[in-house]
Structure formats: C-alpha cells, structure tokens
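A single protein chain has been removed from this complex, and every other one stays in its place.
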Amino acid sequence: MTTTTQAAATQAATTQAAQSERETVLTVTDLVVSYYTDAGRAKALDKVNLTLKAGEKIGLVGESGSGKSTMALAMMRMIKAPGRIEAGNVVVGDIDLMSLSDKDMLQARLSQIAYIPQGAMNSLNPVTRIGSQLVDAMKAHTKDVSKEEMKERAIAALESVELKPEVFKMYAHELSGGMKQRVCIAIGILLEPKVIIADEPTSALDVVTQRQVMETINRIQEQIGAAVILIGHDMGLMAQSMDKVAVMYAGRLVEVSTVREMFTDPKHPYSQALIRSLPKLEEKGVFEGIPGMAPSLLRLPNGCAFHPRCRDVMDHCKTTRPENQVLTGGRRVTCHLYAEENEKAVA
Amino acid sequence: QEVADIPREDTLHLGWSLTSPIGTTNPWLAGYTHQQGEALQWEPLSYFGIFTDKEIPWLADSMEYTKDDFTELVIKLNPMAKWSDGVSVTSRDVVFTFEGQKNIGTLPYNAAFNQFMESVEAVDDLTVKLTFNQPAPRFKFEVLTLKFDTGIPIVPAHVLEAVEEVSEFEGGADMPHSGPYSIVSWDVNQKVYDLREDWWAVEAGRIDTPDVKRVVYFNIGGQVGQGMDIVAQRVVNSELDSALDMRSSVIDNIIANNPKVTTHSGDQPPYGYLDWWPNSLWMNTQLAPYDDARVRRAMSLVINRGLINDFVYEGAEIATIYPFPLYPGLQAFVDSPAVKALEEELQPGLYDPDASAALMEEAGFTMNRDDLWEKDGETVDATILGFEGIHSDIVPILVEMLRNGGFDSDVSFVQDAYQQMGDGVAGLYMFGHGASLKDPYAALELYHSRFSAANGTSAGGNRFSRYINPEYDAILDEMAPLSDDDPRFQELAAEALGIYWSEQIDIPIIQWLHRIPYNQTNWTNWPTTANPAMGTNGAFWAHTGMLVITNLEAAE
Amino acid sequence: MAPLLEFKNVSKIYNPGKDETVALDNLSFTLKEEEPTILTVAGESGSGKTTLAMLLLGFISATHGQILYKGKDIDNLRGKEKVAFRKEVQAVFQDPFAVFNPFYTVDHLLEVPINRFKIASNKHEAREKMNEALTAVGLQPDEILGRYPHQLSGGQRQRINIARALIMRPKILIADEPVSMVDASLRANILETLQVLQKDYGVSIIYITHDLTTAFHIADSIMVLYRGSVMEAGGVDEVIKTPQHPYTQLLVDSIPWPDLNRRWGQTDLVPSEDSVIGTGCKFYSRCPHAMDVCKSRPGLFQLEPYQTASCYLYKDKPELKTEALSSVLPV
Amino acid sequence: MSLKYIGQRILYLFLVVWAASTITFFIPRLSSRNPVRERFAELARMGGFAPADLEKIIADYSRAFGLDKPLFQQYFDYLAGIARFDLGVSLNLYPKTVAMLLWESLPWTIGLLIVTTILAFVIGNLLGALSAWPQTPNWIRGFATSFVMLQGVPPVLLAILLIFFIGFKLKLAPLGGVYSIGTIPEFSLSFILNLLWHQMLPALALIFGSLGGWVLSMRGMGVTIQGEDYVTYAEHKGLGARTIFRDYYLRNALLPQVTGFALALGNVVVNAIVVESIFGLPGVGSVLFAAIRSNDFLVIYGIVLFITMGVATLMIIVELLYPLLDPRIKHT
Partner (left out) sequence: MSSVSLNQNLIKRPGRLVLLGRYLRRNPSLTIGLAIMLGLTIFTVYGLLTINPKDAYPLAVRPQQPPSWKYPLGTDFFGRDLYPAMVIGLWQTAIIGLFAGALGTIVGTVLGFLSAYFGGILDKTISTICQILIPIPAFLIHVIIAGAIDKRSVTILTMAFVVFMLAWMGPTLVIRAQVLTMKERQFVSVAKLSGMNSFGIIFREILPNLLPFIAAAFVNQVFQAVFASLYLSVVGLGPLREPLLGNTLWSAQSQAAFFNGWWWWPIGPTVALALILASLALINMGIDELANPRIRTSE
C-alpha cells in the first residue's frame, strides 16, 4: 500500500468538493445522557447536536471524562445503568434509532452504525476463532446467506484491512495489538454501515502501528463511503486524518469546525488553549498547559462550565450558560464571546 | 442360571444387613456368619426351643450322656438325613466336623473342643461316640445344640475333605448342604433363596412342607445403613415381612400405621421377647476407683431403674438386677426362696442417692464445685463406652443419672469400644452377658478369677470385670461338674449370686429385648407368646431362624 | 570520581533457552552527577524500554554486564549504600492510577518515603515537606491531601507522583512513559514539571517514551532502541530533525504532528509482526534499504559529533565502540 | 504437548497418591489402636461370645496382615501393595478384599454420582451464569439464589426429608434401595426403569447438595466475564442476547469452572457417603460409611486412595482437555 502525499492531497480535495452534494447520514439532536451515581446525577451529555454527511470524517476531542465515549455509546444506544438516555434523537440515514424496538436496534448496530472499540486488545473473544467472530456478526444480520459465502466475505473483509486470510482461523492471542485493532475494523466494515464510530482506536498503540491503523481506517472509509467519528484526544492524529473536529467540554460540544479552521483560527477559548498547548517543532522546550482541572460533571460551575479556567471570562459567563451559536461558514461555537457577532450575522 | 418366577404371596421378604462376600457359603470359611441366610442351609445335630425349654432333635435323633460324670456322649443320627447332592449325612460327617473344630484354630469352638474333647469315634454309620477328658455336663447344650447365635452346624465331609485350606474355601452357591433352601440369586442388594423340593426333613417327618417358596434377604445396610425409620416404613408398606429388632416407639408406630403387623407380644408392649443378652455397666474391678466395692455400689444406687423403664421402654419392666435372662429355667432359679431372700437382704435394684453419697464420702470422695465427686483432685472417669446402634437410647440416660449422682460421666460410642473394654481401660462399659440360657452357671462363671486377666493384658470372652475372689472361685469350681438339676448346684448358684450382688461386680441394668415386627399381610404363624410354635425365638437371623421360616403359613 | 550511573555491556534475556527474548542487548552508557541531563529512551512497543528501567531500579538483574551506581554494582549494594541507592534512584511510572494503593488516601504515597528515609524529623515538618513538594508541581496541598486516588484526575495523580520524586531529591529519575496515559491538555503541565526538576533540582532524568514529539521537547539526548539494541543515538535535535537510521526515520515519519503543513506517512510501512531476527541487523526484515551486508549485525557508526547510527548505510563513517555511546549524548 | 509435560503429570499423580497413602498409613498409627483385634472383638460381640484364645488368633491374623513387622517395613509393604493396586483386605468383611468391595460397589455409585454431578454442574453453572447476566428476569435470579440457600440444607437432611415426605407420606417414590425388593436383576427394560425409578430421590438429594456451590462460583466468574470488553463489544456487533450469552459469556466463564469439576467429584463423595447409606444404596459411599463406623481401616484407606487417585486423574484429564476449551493454554 502506497499512500503518497499527492494522492492523499487530491483525494482530500475531491472529498471536500463532493461533500456539499452528499446526503446527511447522521443527525444527532439534543442528546442528553445522565449517570445516576451515589453522589448524584452526572449529566454526561447535555443537549448535544451533530450532523454528518456521507464520507465525512470528524474527530471528537476533549479532556478525559468530558463525555466522548458516552456520546458514542449513546449513538449506539448502548448506555447501561446507571446511565440513561434522557432526551434527543439519533437519526442514521432515515432511521430514528431512538424509536426502534430493541430487536430492530440490534439489527441497526453494525449494519447502520458500527463501533470500533477503544480496547481492541480485549475486545475479541479469546476462545473462539477470529473467523467465527466475523461470521456470527454477519449471521445476526443476514439470513439466507450460505456458510461459504459468509466465510468468503469475512476473508475479504480481513484482506481489506491487510490481514492475511489465515487470520480467519487464528485466535486473538495469536495476533499483535495492531492486528487485533484491524480485526475490529474489519468487523466494523463488514456490513458497510453508514456511520463508523472509532473510540480511541490507537491510543494503546505505538506510533508506527498507530499510523498503520489510521491509514487502514481512512482507506476503508473511502471505499465504503461511510461517515467516521474518531474519538481521541490526540490533536496530531486529528490534524493528520480528519476533516472536521468537534471539541467537547463537560458534556457539551463547545465547538465544531473544519480541521483547518480549528488549527488556524480556533474560536472557543478552550479550543484555543488546547491548540496552544500543542508542542511545536519550532518552539522546543516551551510548554503551555491549560490551567485548572476538568470540572466534575456532578457539580458543574454555574454559567459556562469553562469559566473558571477561561482567559476571556466575562461577568455573565459566571451566571448564564452560553447557547450554541452557528457562525458564518457553518462553524458552531458555544461561547458568549460570539453571541454578538452571531446576532450581527443573523441580522 | 434361570431363576423361576415366584409370586409375592409365596415369597418372604426379610430386611437385614448383608455383608458376606458374594459366593461364600462354607461355614468353616474364616469370617463366616450364619446370620445372612446361611442358617437356611446348615443344620445342627439339634436345635433348642428356648420358650418351651425343649430340645428339638434334628440331624441327630438323640444325644445322650452315657456316663454319670458327664464324660461320654453318644449321638444317633437320623437315617433319612441327606445332603442336597443326595449323599447321606453319616457319622463320618459328624466326626469330620468335631475333629475339624478341634484342629483348625480359626474355628469358633476350637477352644471348647480342645478343653473338653478326648476323642470322637464313629461307632457305625449313624452312631458317634464322643469322649471327654473331664465332666462336661453343658457341652451338649452349649456346643452341639444350635440356639440363638451359638452352637455348631454339621458340615459335609465329602466336600470339605477334598479341600486343602478349608478356612479359605468359599463354598460357592452350589455347595452341597442339608438345609431347606438353596441360593439362586445374589448381589450386594439381596440374596434370594428358593425352597428345595427334596429336603430330607419333610420326608423324615420332622416338619411339613414349608409354605415359603422363596426367601429374600434384602440388604438394608444394617445399623450403619438405612435408618430404622426407613426400614420401619417399608414394613408398614409390606415391602418387608420382617426386619431387624427395633425400639418400642417405632414398633408402636408401625402397628399404628399397619395393624397387620404384630410382634412376639402381639400389639402390646414390650413388643418383644427376652434375648439372652442382659446388659450391665461393667467396670475393671482392678483399677481405681472401681476396685472399691463401695464406689461400684454407690453408682448402682444412683441408677433409677424405674425411670429407665419410663424413658426408654414406655413403662414396660425391662430394667433388671440379674446378669442373665429370665428364661424358664432361670426364672425358676430366681424364684427360689434362697434367691428371694438374698434379694430382700441386699436390695440390688435400690435407687437411693443419699445412700450413694454416704458411701462415696466413706470411700474418701468429696463433692467439688461442679457437683462431681472428687478425690485427689480427680473426678471419677465414668465415661460409658457403648455401641451406638444398640445403645444410643439407653446410654445417654445412664450418663445423666450418673452425672446427677456426682459421677463425671459422658457418652462414648467409639468404634474400639470393645477393645477398650477388653483392655480394661478405666471407665464403664455398657455390655451384655451372652452366657446363661438354662442355668446360671455360664453367667456366673464370667467372674471366675481363672479368666481375670491381669491389668495390661486383654480380657477374653467378655470377662471385663477381672474380678478376683477365691471364695467365689471355690463356689464355681464346685458347681462345674454338676448338672443343673442337682440341688447342690442350685444352692451354690444362689450363694454366688449373693456375692455378685453384695460385691456389685457389675451393675445390671436392663434385660435385652428383641422387638421384631412380624407383618401378617402375607405370612402368619410367627412365633409369639400366644403361639410359641416350635418354641424358638423369632429372630430369623439366629440359627433357629430356619425353623421360624419353615413354620410360616401363607395368609388367606 | 566514578560516574553516577554506568551501564556496562548490559544485556537482559528473558526465559533463556529456546524461546528466549533478548529484551536488552549489550547496552552501555553513563550518567554523570555533575551534569544533570534528560536522556530519552525511545522505541516502539517491546523494544526493551521498561526492561531498562527495571534493571536500573534494581528490580531485575542483568543477564550479562554490570550496572554500576557510583562505581558499585547495584546488585551488591548493602546497608547504607543500598538505602542511599533506593533513595537516590527514583521513578515515575506510566499509569498514574496503578501506583496508588487504592486502600489509602494519596497522602500515603508521600508519607511512606518521608518516614522510611527519615526525610523529616517530625509530623509537622513532614507535612511541610509535602506541602512544599505539591506546590512545586502546581497542586494545592489542602485540595489534594486526604483524598483517595480515584477522586483525582489523571494529571493530578501524575503530578503527585512527581511531587513524591521531588521529596526524595533523587539523583536519577526514571520516567517510564509518564504522559502516555494523560490527557493531551495535561501533558504540557507534567513535562514542564519534569523539566523544572532537572533544571532546578539537578536531577538526571531518563525519559522513556515512544512519542518522539514529547521527547524532542524535553530531552537533551536520545537513544532509539529496537528490539533491545540501539539503532540511533545522539542529541535530540540531530536525531529527530535529521534521522539517519531507517528505523528512526520510520518513527519520526509516523509522528502525527498537530501541524497541517506536515503530512503524515512518507515512508512505507512493513508490518512488524512478520519480522524475524536472525544474526543480522534487527531491522533487516522491515528495512526499505536492506542489503546483503545487513545479514551481519552492524556496529555503531558516528555521523556527527552528537549522532550515531547502527546501520551499514553509513559504514564509511568511523565506528564507535559500544562502550563509548555516551560520548555522543549531549547533556 | 511435550513428553516432559506428560512426565510431570505422571509424577504429580504419583506424588498425590503417595501423599494420600502416607497420610492414611501414618495417622492411624499415631494411636495405639489395633484394628485386627477390634475386628475380632466386634465379631465376638456380634456372636455374643469369643473364642477363649482370642489373643492367639489375633496374633495369627496380625502376622497375616503384616502388623507385627517394624513400622517402616509395613509402610514400604503398604506402598508396594498400592503400586500393585493391591489395596488390602477388609477386616470387617474378611475375606473380601478392598478391591472386591470397590468392584462390587462402584457400578452402583458411578452411575448415580456421574449423572448427578454432571447434572448439578450443568444446571448450577447455567443458573449461576444466568444470575450474573443482567438481562435475566428476576424470578430466575431468585430461583438461583434459593439454590444457594438450599446449600444450607445438607444432603443428609434432604435425603431424610425426601424419603419421609415424598416416599413414605406421599408415596411418590420408593423408600430407597436399588430396585424393588425381590426383583431378580436381568437385562430388561422394566428392570432398568425400576433401577432409574429408585435413583430419583438420591439423585435429587445429591444434585441439590452441590447445585448451590456451582451457582455461587459461576456467578462470581460470570460477573467478571460480563465486564470484559469482548462481551460489550459483542453487543456492539448487534449480536442477539442468546448468542452473546452462549458464545461469549458462558464459554469464557465456564473455563475455570471445568477445573473445579474434578475437585467437586471428591466432595460429592462426602455427600454420597450419607446419601447412599440413608437410601440403602450399596455404593462406594455406603461401603465407606460402614467402614468408618466399624473402623475397617484398610477399606477406609483403600477407598480414600481410590477416590484421591480418581480425582487426581480426572484433574489431569481436565487439564489435558483445557487447550481444547481455551486456545490460549498450551501444555509445554
């Protein structure tokens, strides 16, 4: 596999161009999820909105505990007690997942919306062969497909993630971490879903393997034209392989922008701090962290959740929660700083 | 082999514990027991009907002492007697049996034959002469007659002569035998015996053709196996026609649940008949504190025999003051004026805690803080050794009585109880006297110092007392050559009993009862008080069980 | 004077025999007390980084070679010397949660060394030391102390770890991937703390990572390991800006820079799982430049004053003795 | 699987048997009891009298059993006997050998024990797994918990209660025994049905006796497995609950339980001892119970050894089967 810069660049250009005509495959509206713990209710997602078009790749970043995995699980309708999806809709294609029966939701998983887990290391059943773990996923979703055909399709999926057909007969412990992660990708694309969510697929891997896995995801995604949500907190990874970035802070999406905008002109103060904290080749030995610590979801500060750490804090930030603003160019920010600008734009 | 179908009406089901190895029938095999159906195959020269106090001639037509000093015995065999293979039972078999007993160390009467038998001789095919080296007035009864669990059967010479090591020869199911039943099926669960059409005793007119065509010994696992309650339930359900002996409350309930079940005493307590095994609290009279007759007596004085009858026997008078069972001969003995007078004087059954306390104080004991007698800082070790299967009802009661009297008592049903008794470790032993049946000699002889092994050695033959008293020995020695119908014998016996009581050699507690349920749903004519039949006891497992079974009649 | 720390031809072989793993292969380097430095040990998973840390801490023994601390073999330290070694060689580990005993509050982590090494003479002084160290790593003592580890964020936990190291005033600190499990936004804080430790407290730091970005920012020198052997070593600037060894090139190329102008993935990837080590260059099976000569193991060739690579591409350059590796590591 | 591994396992088996035989040999000899004498004394008691020269006979027999030799000589003879699978002679049922006793009683026990142990294993593990499985309806969970509580009723009690109430009062089952009294054993359907009919209550008592243990341990295991990523991921794959339960959850949770299976057989024997005797089944348990109560020491040791050997062998067999169940395990 050869991915030259040029090829990548042209491809990026074409996707960019094609995007506007593409259909919307994912619409998340006002998603609210809470965990009910001993210490009280933790609102892990607070009215989250997101739309994705086919073939679009979005990175979801944010501090640990900000609700990234929760959002992924909520979209899969896999939130378990003590968590609860309290409001909102998730529409994939034209299916409203929240209104599906449990049985239909089973069908929708993997075939409409697939999830590539964070800990691929432990996500494969240690006692059955890899092949059967692909086949049983197919079996659960398709009828009248012969055994041979399923096997063929499974092997094809393995090959598409650059695994040898022999892997079909192997066990998880015989594979390296990167290979396991790619098996999970193979499972994820088996039924060509419209949306693929990958939850930190590479954070446990070293850089070389990480790159290999990301290249695989990108290539496959282009082949089947699915939308991808990549969860992580590595901004480098986002810069290198995503189209858009969504920044999450304390259960809210505080900014959604294209990668370029994010890196050149971040809007939300938290995004700005995030970008500032990134190490740059030019400025060796200069570190700039984000002061303070992530707030507990159990007891968010009044007003804007970020205000205790914000450089540009204003008085009403401490009392009033900012609303989601759509800026020119479709960027979305949740910050009082842009309320005026936005009003102007609307006017 | 093909086993015939025999209907339940013609079959007798007996619940008993089966332990003999499959295929072992030879009575001379080491480890042989007659209790598991073997008695249906092996017959003696004569049986004894205990309740009629009568001898029942069997293979022998007669057995007579031919000398006044009881040194010669002539046996005449029944000419019709035959082994199951058609060979006649002759003097050769008897001589073979006697000589075998004398020569083979593992046989149970080896010692008796060695002690008394001078010679045995076949006078002709049907006559045997037995010569003794000393007066043996009780040899015929004790050894040659089968009753309860003692005596010897006659074995087939033509079979065993050919065998090299008789004590290791199993015999097998087909071993020729003289008894009425042959074994046809045998596994660990049951033994099935079928009636033999050609049993000699019918032709010989000893008995009518038996109604019972088949006997099933069903393995209930014995005292260590299925609980008595479950066996009782099976008797109620008529799955079993008879079974092992039981406690009176259980019999009570069996009869309440199934009125067709009866016992030796019908549906009235004590539901059984007297066994030959009255139980005493034995102790080693050579070991302190039991070497002090006052202590022994003091213990007896705290035993409340009336309470025992109430607690364990629902009021039936089972507690006893004698070391022997009151069978007709012995009843006559204890009813004699001499014994009555002794009893009046010595009060062996007295319950008097105060008198007990006085004796203990006299013996140098003081009451400690736990209300226990103590001397030199030691309480009286009055742990009662016994056998759980048969003593678990009575011993706990005795323990509490002794405790209340200040003796440091406890229950111990250890497996090596018998060994400890034999070894004479200090303590009390609940155990029986399997000795006298007709006259008191055998029971009284238990305390002869001839048998009183020194401490540290083992006391054989249930002679746990290790009692030594030359005066007592003299009385016994004088009795030995006398027949029981000799007045001098009776006089001496009373004297000996007086010493037994006054010295409190052991503490007689209870007579032993066999309370055996008889289910009359299928079979009647069980031996009872009202119907002594041939006068034998009703235990089908005893030597005389064959007579019980062959006398049964099918129910209407 | 003997150097503070000296690795002398150290090898570590796990399960010697048929399926042995050579986790570290004939490694030599020195650290001097008077020149506190930050040395990065980099390499992909399984390259022997943690093994090196464990050897240095004396938790495992070398199969061959010697590790000298102030001139004494650390396996033979006894009594006072041993106590001193324990105190002076400290570590910060990768997983900021696992180092806390869940049974205790976080105070335990700080109290134990204070008590054990008699760093403070009384409770009050101990408390003061703790406060001081926590403040130094940017934590508010009264907010942190008395809490259980799960009640703190990953960054806070990691900083407590560093505070612990601070209290001990070690001479050498081994930081085994101290930021790989920490949020991106906290990374900066922690790395900064480490840097302060070296600069202000004169601690030599061995910084273990597979992330060359952070290595570049914090370290003075770097050593790139591959399957237990040094592939390339030298100053961070030299090695990361102009990597010479094909393996280092691959590593550097695989860094996802948060920079839209740098594109990712110039070099081809050869899946690592296929590679077998023979007697030749360990990177042979994955190397785009593999040559016949690579079937024998290359030595270290000196490229620059502060750069050396173990690769036959540079066989014309002067060869450097293994023992002299430290000479190309700037401080 | 290497030769070395097999060698090790054989050595292990050997050590287990050696340890068991050493324990059984020496512990009783710490006391001063003489089992041969006890046996004869018992015989004498049963017959109501004893031969006068009991001592001589005892000496003869002691010699025959080798009890007069020095202790270590006895010990080595004993070990040598075991090596030849000669487990000695029953004192109580002389001349039956221990091997004969086992041979007679094993068939009655094996059927019952194997069937009940397997049933208890299967049902118990299923219930345990279900009770840890979040989707399980509450009534099943309650059911499973009630079996854990049922463990509190020792099988000996259960046996008594079952016989009295179900057998005697309700007349729904036979009152013990292996087959109806008086039936002549033969190979026929009616006889086999008769056999099975009689095994019902004892089987129930034994199953209830060990079910709870399985429920308990499987539940613990299940909870651990259920938190594993691969189970969650299986849900992400959209698999049905049944498939996940069977292929992902149960299969993994079952692995450690299988090791317990062999060990459980050893414990089941303890229950079997009393259950068999209460039901009057002539199995190994009854033989052992009788031997314990009559101190038939060679029989006790023989059976202890036999059971130990059986358990250890089973453990090894299970271990050998392990790689089939869990591909991660390889025997080297």
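Which chain is which? They are A, B, C and D, in the order written, and residues in each are numbered from 1.
The working rule: a contact is a pair of C-beta atoms (placed from the backbone, for glycine too) under 8 Å apart; a residue touches a chain by one contact, two chains touch by 3 or more.
Because the structure is a prediction, the values reported are computed rather than measured.
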Residue touching the undisplayed chain, where the options are B:412, B:490 or B:536: B:412
Selected from B:361, B:388 or B:473 as touching the chain missing from the view: B:388
Absent-chain interface as seen on chain B, which is shown: 227-229, 232-233, 246-247, 249-250, 252-253, 307, 311, 381, 383, 388, 392-393, 396-397, 399-401, 403-404, 410-415, 427
Residue ranges of chain D at the interface with the undisplayed chain: 12, 15-16, 19-20, 23-24, 27-31, 33, 145, 148-154, 156-157, 160-161, 164, 168, 212, 216, 219-220, 223-224, 227, 262-263, 266-267, 269-270, 273-274, 288-289, 292-293, 295, 297, 300-301, 303-304, 307-308, 311-312, 315
Hidden partner interface residues of chain C, rising order: 57, 59, 83, 86-87, 90-91, 93, 95, 98-104, 109, 112-113, 116-117, 138-140, 143, 148, 150, 164, 189, 192-193, 196
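One rule holds in what follows: only the chains that are shown with their structure count from here on.
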Between A-D and A-C, the pair joined by more C-beta contacts: A-C
Cα-centroid distance, chain A relative to chain D, in whole angstrom: 56
Inter-centroid spacing, chain C versus chain B (mean Cα positions, whole Å): 92
Contacts with two or more other chains, residues of chain A listed in rising order: none
Touching residues (chain side chain B, partner chain D) in the complex: 3, 8, 11, 13, 19-22, 24, 29-31, 33, 35, 105-106, 108-112, 115, 148-150, 168, 185, 187-190, 192, 214, 216, 218-222, 224-227, 229-230, 233-234, 236-237, 239-240, 276-277, 387-388, 415-416, 418-419, 422, 431-432, 434-435, 457-458, 460-462
Chain C residues touching chain A - in the complex, by the definition given at the top: 44-45, 153-156, 183-189, 191-192, 195, 210-214, 216-218, 237, 241, 250-251, 254-260, 263-266, 268-269, 271-273
Partner chain A, residues of chain D touching it in the complex: 134, 228-230, 232-240, 243, 247-248, 251-252, 255, 325-328
